[in-house]
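What follows is a set of notes on a single structure, which appears directly below.
Apart from one protein chain that is not included, each protein chain of the complex appears where it belongs.
Entry: subunit A
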Amino acid sequence: MHNYTIAELVKGLQSKKFSSVELTQHFLSRINRFNGQYNAVITVTADQALQAAYLADQRLAFGSAPALCGVPLLHKDIFCTKGVRTSCGSKMLDNFIPPYNATVVENFEQAGVVMLGKTNMDEFAMGSSNETSFYGPVKNPWATDCVPGGSSGGSAAAVAARLAPGATATDTGGSIRQPAALCGISGLKPTYGRVSRWGMVAFASSLDQAGPMARTAEDCALLLNCMASFDDKDSTCVDLEIPDYSASLNKPVKGLRIGVPKEYFSEGLHPGTEEAVRKALADLEAQGAELVEISLPNSNLSVPAYYVIAPAEASANLSRFDGVKYGYRCENPKDLQDMYCRTRSEGFGEEVQRRILIGTYCLSAGYYDAYYGKAQQVRQLIEQDFVQAFAKVDLIVGPTCPSPAFKFGSKGDDPVAMYLEDIYTIATNLAGLPGMSVPCGMVEGKPVGLQIIGNYFDEARMLNVAHQFQQVTDWHRLMPEGIS
């Protein structure tokens, strides 16, 4: 059952080939048996899941259930789940049980989706390797001595290891696309404002966006149909008609103009990755798409701009974790200052502290203009690059990340090397554009991701192209060794 796609599970549930309870039991037992190898899931909500599955079966029996009713999913532990610990991968929130659901969680719950549990992640979504989690690193199912990517590494590894047919994730600088690429699955970061951020623990508010992870583009479309909603609780949510993302999957790609940014094939790109991506581009061309070389001249500025803006916003967003109201508080503080200092020094990990310090510095009197002000100007330049590119092409396609999954600890001493992992993904967050990653090859036994960047709110076209690509390739069907 775990080799079915979500689309196939939906059919099976609706035709009563199996029940949601059976399905849920099957995935719970897989998590139980195999999660120890990957550390992808950090909270399992078995009782709650079975109860939800039972109710889903009843709704299915009535015959008018929503499409995803009865499908089991995992949620990244960044989404608040009512009554279920939401740690955000941090000691700071190890004891935090929200009294409310994130809108994303609520949307799935309303649709009868069964939550199996919560997935591991980099602490407060800050990381590209899942090594910053308080709950220990997640292992890549394709090579357990390698990282799964981050920050949504738990969700990506869980889907790759068939512990769940799909999972929710979030992307601030590549946190959906990079782990999807490294784990050989499909993942989509929607346009900023397409999915509500309510109840999603904030990292960098102007960049954070939630999206789905699954094995196929078709499944991502099904999940996005449910995830996307207008929500007046999130002022940055955009009230724009939400199309049926499944409806246009089968449109032919013939005649589509695909932009290939030359800056994405430069120094630092692994030759194996480049070869796989070039092959994928050729496949798309063979299907009738027109490849157009384009330039995104300010690409090299995206990483530095991001590492000013994201930490600046994070430094304020994480101020609420002060030991006063919820979450971790140090033992026996001797006064207020001591409580603040020790709570935050003991509750936050090293990378989170590093980013709070960077952000605080960038916003300080006398430095604001040189850092935050300048970074915002760069952000506009990057946005302009894309606006000009999309005047000429329908989509932009390139690698998701420079190389396949790397070994644990290999970038641990050099934060900048780690930050460069996101060199191809960060620009879309700065511009607010949607981007996705689909598997397009293998290098050294590890998956390579193809990144598809769309124009604003053009997720349907991205999914269409990704789906068409998956009609002529088998990369998304490959299974890591040792998974039965």
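Convention: a contact is a pair of C-beta atoms (placed from the backbone, for glycine too) under 8 Å apart; a residue touches a chain by one contact, two chains touch by 3 or more; residues count from 1.
One rule holds in what follows: contacts and distances are computed from a predicted model.
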Next on the checklist: As a check of understanding, state which of "Isoquinoline 1-oxidoreductase", "ABC transporter substrate-binding protein", "Peptide/nickel transport system permease protein" or "Aspartyl/glutamyl-tRNA(Asn/Gln) amidotransferase subunit B" is the UniProt name of the chain not shown.
Outcome noted: "Aspartyl/glutamyl-tRNA(Asn/Gln) amidotransferase subunit B"
Checklist outcome for this item: Missing-chain contact among A:1, A:363 or A:420 belongs to A:363
Next on the checklist: Touching the hidden chain in the complete assembly: which of A:51, A:144 or A:206 does that?
Outcome noted: A:206
Checklist entry - Which residue among A:36, A:63 or A:99 touches the omitted chain? => result A:99
Next on the checklist: Considering the complete complex, identify which of A:61, A:247 or A:324 is in touch with the unshown chain.
Outcome noted: A:324
Checklist outcome for this item: In the whole complex, of A:57, A:234, A:385 or A:422, the residue touching the missing chain would be A:234
Checklist entry - List the subunit A residues touching the unshown chain? => result 79-80, 86, 88, 93, 96, 98-100, 102, 197-202, 204-206, 232-236, 312-313, 315-316, 318-320, 322, 324-326, 336, 340, 360, 363-365, 368, 372
